[in-house]
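I'd like to ask some things about the structure below.
Removed: one protein chain of the complex. Kept in place: all other protein chains.
Here is chain A:
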Amino acid sequence: MATREEITSGLAEILEEVAGVNPDDVAEGKSFTDDLDVDSLSMVEVVVAAEEKFGVKIPDNEVQNLKTVGDAVTYIEANH
């Protein structure tokens, strides 16, 4: 079981690779769209990479609920 910190840092790696987000900017309170400037197509890439990295399935209808990094961490923690 990965901790919340480990999941956050894994997401930060993905966000850097896919969208060029500075890992230092990634924190649970940050919004993907408003704070980290991740557009909708890049969000798809983030989701697919996160599924692979954490061994979870994130259905498309769930993605719209993942507004912040913390939302994603919570979902991954509960489902992986």
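Everything that follows uses one rule, which is that contacts are C-beta pairs under 8 Å (C-beta built on N, C-alpha and C of every residue); 3 or more make two chains touch, one makes a residue touch a chain; residues count from 1.
Note that in this section contacts and distances are computed from a predicted model.
A chain of the complex is left out here; the name its UniProt entry carries, from "ABC-type quaternary amine transporter", "Phenylacetate-CoA oxygenase subunit PaaB", "3-oxoacyl-[acyl-carrier-protein] synthase 2" or "Cytochrome b", is "3-oxoacyl-[acyl-carrier-protein] synthase 2". Not every partner is drawn; the one left out touches chain A at residues 18-20, 41-42, 44-45, 48.
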